[in-house]
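The next block holds one structure in the form of structure tokens; read it before the comments.
With one protein chain withheld, the remaining protein chains of the complex are depicted in position.
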Amino acid sequence: MSEIVIYTIVTVSAIGILAAIILYFAAKKFHVVEDPRIDDIEEALPSANCGGCGYPGCRNFAEACVKAENLADLFCPVGGNDVMKDVAGILGQEAIEKAAQVAVIRCSGSFEYRPRTNNYDGAVNCTVAANLYSGDTGCQYGCLGLGECVDACTFDAMYMDEKTGLPVVIQDQCTACGDCVRACPKDIIELRNQGKKDRRIFVSCINEDKGGVAKKNCSVACIGCTKCEKVCNYDAIKIENFLAYIDFTKCVLCRKCIAVCPTDAIHETNFPLRRIKSPVEKKTVVKEKAVVTDNPDLVNIAKKKQESNDNEAESKDKE
Amino acid sequence: MLKTFSRGGVHPPENKLSAVQTIEQLALPKMVTIPISQHIGAPSTPIVKKNDLVKVGQIIAKSSGFVSANIHSSVSGKVIKIDSVMDSSGYKKQSIIIQVDGDEWEESINRDPQLIKEINLSSEEIIKKVGDAGIVGLGGATFPSQVKLSVPKGMTAEILIINGVECEPYLTADHRLMLEKGDELMVGTKILMKALNVSKAVIGIENNKRDAIEHLTSLSSNYEGITIQALKVQYPQGGEKQLIKAVINREVPSGGLPIAVGAVVHNVGTAYAVYEAIQKNKPLFERIVTVTGKSVKNPANYLARVGTSLTELIEASGGLPEDTGKVISGGPMMGKALNTIDIPMTKGTSGVLIIPVGESRRGVVQDCIRCAKCVSVCPMGLEPYLLMTVSEQQNYERTESERAMDCIECGSCSYTCPSNRPLLDYIRLGKAEVGAIIRSRKA
Amino acid sequence: MSKLLTVSPSPHNYGKDTIKSLMYGVLIALIPTTVVSLYFFGLGALIVILTSVFSALIFEYLITKYILKKEPSLLDGSAIITGLLLAFNVPSNLPIIIIIIGALVAIGVAKMSFGGLGNNPFNPALVGRVFLLISFPVQMTSWPVPVQSRMQYLDAVTGATPLGLMKEGLRNGEPVSDLMTQIPNNMQMFIGNMGGSLGEVAGIAILLGLVWMLYKKVITWHIPVSMIGTIIILTGIFWLINPDKYADPVFHVLTGGVLLGAVFMATDYVTSPMTTKGMLIFGTGIGLLTVVIRLFGAYPEGVSFAILIMNAFVPLINIYVKPKRFGEVIKNG
Amino acid sequence: MASKTESTFRNMLLALFVVSFISATTLGYVYEFTKEPIAIAKLKKKIAAIKKVVPEFTNDPNADMYKIASDIKGDTLEFYPAYKDSELVGTAIKTFSDLGFTKRIYLMVGFLADGTIHNISVLEHAETPGLGDKMDKKKSKWSEQFNGKNPANYKLIVSKDGGDVDAITAATISSRAYTDAVDRAYKAFIENKK
Partner (left out) sequence: MSKLTILTKGIIKENAVFVLFLGLCPTLGTTTSAINGLAMGLATTFVLVMSNIVVSMVKSLIPDKVRIPAFIVIIATFVTVVELTMQAFLPDLFEVLGLFIPLIVVNCVILGRAEAFASKNNVFDSVLDGLGMGLGFAFALTVLGGIREILGSGALFGFSFMEGDGMLIFVLAPGAFIVLGYLIAISNKINKA
């Protein structure tokens, strides 16, 4: 063994030992006590950072989980029961099952059912439009159709149907994080229980006008006729301010109310297709009659929307 | 060099089509719809019921707070219902609907056109009476006037500025008022001076109203303490802060009121209403409205009763033109676009502007080319492009720190933008959100 | 009512300015410079300008349509300006293929990669020019001598620019006064009778353009004035200290790309600051860097680099330099 | 996960020590093993450079190498005399210049006995690719203009500065540095000839 080999071994080993000593004391000195379970929980979470749980990010939620006495008030809507079971397992607690939810659009006032009364020409943004006036139809509760909910969706679970001018939820992708609910200035979107076999019944309208006014402005509006309330045997339907609301915790999906609704305002989604069935599909005959796509204003809005989307994407890219 | 404010501003085409039309009394309508919220602040409380009979000038809704105003019937007749009716906001609001029956005025109102110059009331009495008469700022902001006249403790008013700028294109209501009711305006100004206890008043008028300037200047020799100041034509000189800067070269601090620099600003229309309320006992129930537009048959200035449907005003000017694209309540820069003309005029309706189809649409929105024109025209020294971006990104913290709340919504930025960007739309959105944040912070 | 009313937030009055009108304002301001360059560099200038403008337009069209998948807006004038300015920044005997590469870099790399008009951090024409300068140093630094109405293109007689002569001479220790005899006098330089890039040579034509743009309110005075002012002051100081080693301020302003840069390049909307205060800082910074590069750097000319460097600072300037706001409360007053 | 060693002091020390020890040992042996080939490779390269610039020789110029102090303090020029059958056929001089665009350039200049330049090769440079790097024979034939010239009647200054050397287009600075290095070698050669 030549000198240089020995020399190498001595110096390198010495450096190694020195480093170990320094590291040991450094580790001791700067030791931070952090509950390792926070990391474990964070790993279990979907890390979408969507804010659906009410906390700014997944890590904050994980911290809250560790701190909380029980998990009753904490729920990750994206991960659902499976993730919460994992989280509960890490914390050694009992998981509390919650029914899976999905967003539904409570407005069916597509172009054919809800005549326009004016043209909107401002910024393509629902909140801007909502601050300005009641919308481009006679119904001041209905969807403005500018797609802020679609922009807000983190999971690409929504799109604007250009034929109806209404947003559509892709149920498979919806995680019920609630971003769209918060984004909608008209409070049209609701999170409802997914229901057995994805079957749901809900009133697709939030119009609180009197029956006649509502009907005049939109042919599929709830007119508050109370027929459904009367026919419901389970006390699930309540009418307030000329508007019916079906409590999904009480509804047993008997579909009696659908049959009696004179304006088709109550929607059922119960096909194995697992899609929200829009009234357009239900009445194919009407659909053929409606000529809406060549309305120049619609095309304009769609175009503007596209442009502003592009701009947004660019500005995001820049950052 | 004529005086003007120091920063920013634009000069849109003036289009004062109705400047030579004398004020016409509009025929009584068959029915009026009087919204109970015609001013900034709390809506008034109706004090009449269905089927009540009311006279012209009778109080029908009472002020419901410090910042609120009384509302008087503008016609005589029967209340047929109190219902929610679409108003210029585009939303349905509570309104009192009165079927007109004759034209019977309250006896206390002096209908004699004779000018009364002597002011017999004390300062407090004037302020109270202004409040009772339901007078609000008639320039368009509709801020209750008695609030402005009540100088807060610890501050003193030094100067009264009467706003005769009318910087909005098209509108001529104030212009005609200054020409035709000059003396009444002067007396109204004196009354306001007395109420505020100031010895100096300046009437600021833009230089495109030479006749009004000359007329009032010749009158001013009869009224001590009132001077007329001609101003360079520059929008938005009618904004309170800009007008104060232009006339007395003082800057109202950010977030502060004009009284912080010792100034109180009232519109010429308000001064005239004050004259009528104090000297003639006549509450505010009618005002001058300009009906104008490039394709309108007879652009005109009407003296019309509050609650008259805009349809009737437009009919009087020759009806809605064929090529109507947009109907605006107010001027083209700050007015509100209407989604129907079947709405009532209110105390704040200074004009009805009909814009033909060709000029009614905005251009296609393009990317910002960072030309900085919005920054250079902003009269408040803000950066509109930035405010738009941050409120679009919902970064409201930044929106606030970039002082969105200073924005006076004059629209100069959107007007000047070569890329047709909806700057003000988003700034307004940001302001609304920031306002909500500030309120929740205080609560 | 037969037709529906249009509803939008205020204002309802829209100004006459459009991107197109502003861009054409710049194009009109570029006419005198174009004319002078055609006069002094003849056929070469014509070929360079046409190639540059057309290839800029073609690249803009192809990239917007097939890569960004947007509706191409060729006629808004911005691509024409980029093409023209690129042509003004190269010698008149540059081979066509190099010009096309320059236009591709200017439009494709510097502009479209960032999302098109309004989003590019650097001036596209200058990026194109610097790219060419680094890539093809030989071709980019052989300047044809100006001969009136000359019809040669590639085989033109070349010579050095006044700045190049000055730098070379000073390096060899020759005094400024000797060197001054080798270069055209100030008046000749002002009307453009010297070697250099197409658009750089004629100060008078550029100033005509400036006057037009100021009159039409296409640009404000802040950037050109602060930039040229800084150069005059700084070179003036050095000149006063040692007139043998440093040329006089008039020489520095009239030669190279100072005027072209100050009037047409630095004032590019997209890549200059938003506030007037920011513009003054921006212009001063360019002036400072130009002088530093010219007097102490390796290159004889530094305007392009100075502008590009300051372009990079624009976002920072925009963040920290705020306009004087109305009613600003001065604290601790 | 399999049971992981705890982070105790003993374990940390041991782990790092063992790792460093093994590494050091490996490195030591690899060094030993490669020492000779590396030296040979280096020498080969030098000889190749010398071979390029002087006529055929039979001796080992590396062994006969001697150093001469240069005009710049602390720096030396390396002289590699080449003998063919004990007759001096030329001298290769490793020379340098600091006038380059970036850092110092190194050349190997070969002189015949009478001072005529036989050939030059570039040992090290960091000039701009495409411009200054044309001094390298691999890139351009520029440097061949020196071959066969005797600096006694060939002014080793670039033509722009009044000499006989044509500069590389648009790379006057690099050309100057190159010429300067050759000039330095020539002056040292002449001085030491006596």
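Letters are used for the chains, namely A, B, C and D, taken in the order the chains are written, and counting of residues starts over at 1 for each.
The criterion applied here is as follows: a contact is a pair of C-beta atoms (placed from the backbone, for glycine too) under 8 Å apart; a residue touches a chain by one contact, two chains touch by 3 or more.
Computed from a predicted model, the values in this text were never measured in an experiment.
**Q** Kindly name the visible chains that come into contact with the excluded chain.
**A** Hidden chain, whole complex, touched shown chains: A, C, D.
**Q** Going by the contact rule already stated, which one of C:75, C:134, C:187 or C:292 would touch the omitted chain in the full complex?
**A** Answer from the full complex: C:134 touches the omitted chain.
**Q** Thinking of the whole complex, not just what is shown, which of C:101, C:204, C:250 or C:288 touches the missing chain?
**A** C:101
**Q** Name every residue on subunit A in touch with the hidden partner chain.
**A** Touch set of subunit A with respect to the missing chain: 12, 16, 19-20, 23-24, 27.
**Q** Considering the whole complex rather than only what is displayed, give the residues of subunit C touching the chain that is not shown.
**A** Its contact residues with the unshown chain are 101, 109, 113, 131, 134-138.
**Q** Footprint of the hidden chain on subunit D, which residues?
**A** 1-8, 11-12, 15-16, 19-20, 23, 26-27, 30-31, 34, 37-38, 41-42, 44-45, 128-131
Everything below uses one rule, namely that only the chains that are shown with their structure count from here on.
**Q** So which chain ends up in the middle if you average the CA atoms?
**A** So the chain nearest the centre of the shown protein is C.
**Q** Write down the pair of chains with the top C-beta contact pair count.
**A** By contact count, the leading interface is B-C.
**Q** Measuring from the mean C-alpha position of subunit A to the mean C-alpha position of subunit B, what distance in angstrom results?
**A** Computed from C-alpha means, the inter-chain centre distance equals 43 Å.
**Q** Whole-Å distance, subunit A centre to subunit D centre, using C-alpha means?
**A** Computed from C-alpha means, the inter-chain centre distance equals 70 Å.
**Q** For subunit B, what residues touch not just one other chain but two or more?
**A** 90, 337, 339-340, 360-362, 366-367, 422, 425, 428, in rising order.
**Q** Specify, in ascending order, the residues of subunit D that touch 2 or more different other chains.
**A** Within subunit D, no residue contacts more than one other chain.
**Q** Can the chain contact pattern be summarised as a line, a ring, a star, a complete graph, or none of these (other)?
**A** other
**Q** Per the touch rule above, enumerate the chain pairs that touch, sorted by label.
**A** Final set of chain pairs in contact is A-B, A-C, A-D, B-C, C-D.
**Q** Write out the stretch or stretches of subunit C touching subunit B in their complex.
**A** So the residues of subunit C in touch with subunit B come to 1, 3, 5-15, 17-19, 21-22, 73, 78, 115-119, 220, 269-276, 279, 318, 322-329.
**Q** Over in the complex, which subunit A residues touch subunit D? Could you list them?
**A** 1-2, 4-6, 8-13, 15-17, 19-21, 23-24, 27
**Q** Which subunit B residues qualify as touching subunit C in the complex?
**A** The contact residues of subunit B facing subunit C are 7, 10, 12, 90, 169, 241, 245, 251-256, 320, 324-328, 332-341, 353, 355, 357, 359-363, 366-373, 375-376, 378-383, 385-386, 403, 406, 409-412, 414-420, 422, 424-425, 428.
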